[in-house]
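Structure record follows, encoded as structure tokens.
Heads up, one of the protein chains got dropped from this complex, but the rest are sitting where they should.
Labels run A and B following the written order; every chain starts at residue 1.
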Amino acid sequence: MKLTKLIGLLLSISFLVVSSTVVWGQQKTQITVQTYWSLEPPGGVAWSDIIKKYESSHPDVEVKHYYVPFGDLVKKLITQALTGDFPDVVFADNPDIQYLVHTGVFKDITKLVQEWGVWKDYIPGSQLTVTYRGKIYALHQSTNNLALWYNKDYFKQIGIASPPETWDELINVCQKLKASLPKVYPIGFSARNTEEGTWQFEPFLWSSNGSLLALDKPEAVRALDLWTTLVKEGYAPRDVLNWGQGDLTQYFKNKQLAMMVQGCWELAPSELEDFKKNGMVFGNNFDVAQIPVPKKGMKPVVPMGGECFTLPAKGNPQKEKIAWDFVKFLNDSKNMADFCANTGRVPTRISAIEPLLKDRPDLKVFTEQAKSAVPRPAAGAGEKYTDVSTITREAIQKALSGTLSPKQAFKEASEKIRKLFSTDEEYNKALVEARSALSKVRK
Amino acid sequence: MDRFGPKRYGFILPAIIFTVLFAIYPLIYNVVFSFQDVTAISLIQKTSQFIGFKNYIDTLNDPIFRRTVLNTLIFTILSILFQFIIGFLIALLFNKEFPLRDFMISLIMLPWFIPILVSGTVFKLFFMDMGLINRLLLSLKLTQKVIPWITSGSVAMYSLTIANIWLGIPFNFILLYTGLKGVPVELYESAEIDGAVGLKKTLYITVPILKPIIITTLLLGAIFTIKVFDLVWIITGGGPGNSSHLFSTYSYQLAFGNYNFGMGATVSVIMILIIIVVVSILNLIKVED
Partner (left out) sequence: MRQKSMWKWTLVALIPVSFIVFPIYYVLVGSMMTTSQIFHQPPYLIPPNPQEIIGNYSRSFRILGPYFLNSIIVTLGVMVVILLLSPAAAFALAKMRLKLENIFNFIFMLIQMLPITATIIPLYLFFREFRLINTLLGVVLAISSFAVSFIVIMLTSYMRSFPVAMIESAEIDGASLLGIYWKIVLPLSMPALATASLFAFLQGWSNFVFPLTLIQDDKLYPLSIRLFTFVGEFGVQWNYLMAGSFIYSVPSIIVILIGSKFLISGLTAGAFKE
């Protein structure tokens, strides 16, 4: 009796397990796309809308979306490359493109892009981002960058009319804010151990004329000094070591941060609605400004943000045609402008910028910055950028957590970065390339 | 039993085959990896090369690895010590019959059974600079400044240890509690007649009898502590600045963060060797008793 019961249980379990892995009957062709964008409202509305738009204009196609957390995406792509099990449409954050191409994750789509004929419409930075050794491997679908967000109401309270423009002004404002508003942190940024940390640091590093490949030089150290001072003086909570940019928005919305370093994607209409619910209207209660620079008159230099779509190196040939069609759809000029308007992003195609600004004039600060935004691998050793970034973040964390002084932390980091290159020649070449990428935008 | 002949093996073979297939074989594969220069790139382009002991040399020279060794020592010794002491004290307390005792025992078991993802996340919330612990301490005026539980390289490991102690109390408690229950009451009574009272009674009577259970508890506690991965990964991810890694988390970061599977495998192998050595030593101590 017991035996039959056990067998019965076993069979039903096996059935459940097997049925959960059966692919449901397909009348439509299904293509899969994997991103770190959520489909969940409020933030995910634009993304899920554009997918639905594609599906309604292509009724024989079903687009299945997989969500992967931001910090896990490259890891997922690598493991997929190891087993050849890619989604039909791959997606990555732009600084990872060089590394991923070098690793063999993406397909060479030069021919496809040339056939399409819109390559010249892409801004130079975007072209650079997706090109590796003369070939095109992806399309940069939208870009974004960082600015200083500030709570106007708090500023009014301490009697300051305009946001700080230099580092000295920044510290000053923080001092005043801390004195008058003890329950609020003057500023927040992300110093987390993911690309977010390096990305948030780069505006300060580059505006100071520092280079990722020469972190031991004074221009670079003083940027880390700034961050360390902000944390040490209690202007920024030490929790920034564990915060992502999403956290910053939460705390800023809750009015626990007076300022934050944040990107334009948080200005999506759905987010603006959410801000309103908390009594914060963009323009009235809070606004954005350019990131402070070391000395007056210097130009802020920000890293180029945004994500790319493309085809995997080992894709399913039958699905490839549809997958490429979907990628083109996302990169279509009008779709791009709409998407950017709905997500608070900046188009990478010149023809889409004006339409966007018509819809969203409040994104002007960001479209301006995008013109001179620097692709990170270009200023950080190309396909080695991922490693350079990892080493830099470790140093930032060590300095902010008090383990090492900024000078020591960056000295250690610069040594580790030099070791990434097998010859001095190679290193110097990369250094020169990095510096020239930065100096180009200063003109 | 012998008369059943080879059929007896049929009972153990399924488990053995299963374990060899899904655990031993992958394990050996890792040793192979540790002698190769295996990164994501080399795996995809199939250019992994045999490099002998280079990974091991690099690992032993790696300052993060050295820090990890120190971390593991602090973490393991402090965890086992305090889990045991606290578990023992609670077990002694619960050795009496009092109302709601059994219900409270199930409450004590909670840290063990609540998914680690949940407990880790809660501790993360507690340990934030803006977290509950700091805010409580500030409200009760017990500190002036905020304590950087997980935002300071020198404190992070201790905070993780605190969380791990919390995690390990149920296990220690339950073993010692059942052990105490096994002590015959007559022993206590005869000791009382001889004049032993309170603490003395505990120490001199109970402990010697419990010795085998105590040793088992410490041994298993050591094993469980060295295995810890989830807790550290969720609360600090090994940070800040790679200051709170254990072997398990560092190996994972090397493999899935830096895509250096060879180095990750190397750290794993070293960790396993250390575990084997430590457990063998502890086992010898036990057997000698």
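Definition applied: a contact is a pair of C-beta atoms (placed from the backbone, for glycine too) under 8 Å apart; a residue touches a chain by one contact, two chains touch by 3 or more.
Since this is a predicted model, take the numbers as computed values, not measurements.
Peer 1: Write down which of B:Lys46, B:Lys96 or B:Lys145 is the residue touching the left-out chain.
Peer 2: Of these options, the touching residue for the absent chain is B:Lys96.
Peer 1: Touching the hidden chain in the complete assembly: which of B:Ile57, B:Leu70, B:Leu136 or B:Val207 does that?
Peer 2: Only one of B:Ile57, B:Leu70, B:Leu136 or B:Val207 touches the chain omitted from view, namely B:Leu136.
Peer 1: Over the whole complex, note the residues of chain A touching the chain we left out.
Peer 2: Counting over the whole complex, chain A touches the hidden chain at residues 2-3, 9-10, 13, 16-18, 20-21, 34, 36, 38, 40, 43, 66-72, 76, 79-80, 82-83, 85, 87, 183, 244-250, 254, 256.
Peer 1: Over the whole complex, note the residues of chain B touching the chain we left out.
Peer 2: Output for chain B: 1-4, 7-9, 11-12, 14-16, 18-20, 22-27, 29-30, 33, 86, 89-90, 93-94, 96-102, 104-119, 121-123, 125-126, 130, 132, 135-136, 138-139, 166, 169-170, 174-175, 177-178, 181-182, 212-213, 216, 219-220, 223, 226-230, 247-249, 251-252, 255-256, 261, 264-265, 268, 271-272, 275-276, 279, 286.
Assume only the chains that are shown with their structure count from here on.
Peer 1: Round to the nearest whole Å and give the separation of the Cα centres of chain A and chain B.
Peer 2: Comparing mean C-alpha positions, chain B is 36 Å from chain A.
Peer 1: In the complex formed with chain A, which residues of chain B make contact?
Peer 2: So the residues of chain B touching chain A come out as 40-41, 43-45, 124, 128-130, 146, 148, 150-154, 156, 236-237, 239-243, 256-259.
Peer 1: Which residues of chain A touch chain B in the complex?
Peer 2: Its residues touching chain B are 75, 78, 81-82, 102-105, 193, 237-239, 241-242, 256, 387, 390, 394-395, 397-398, 400-404.
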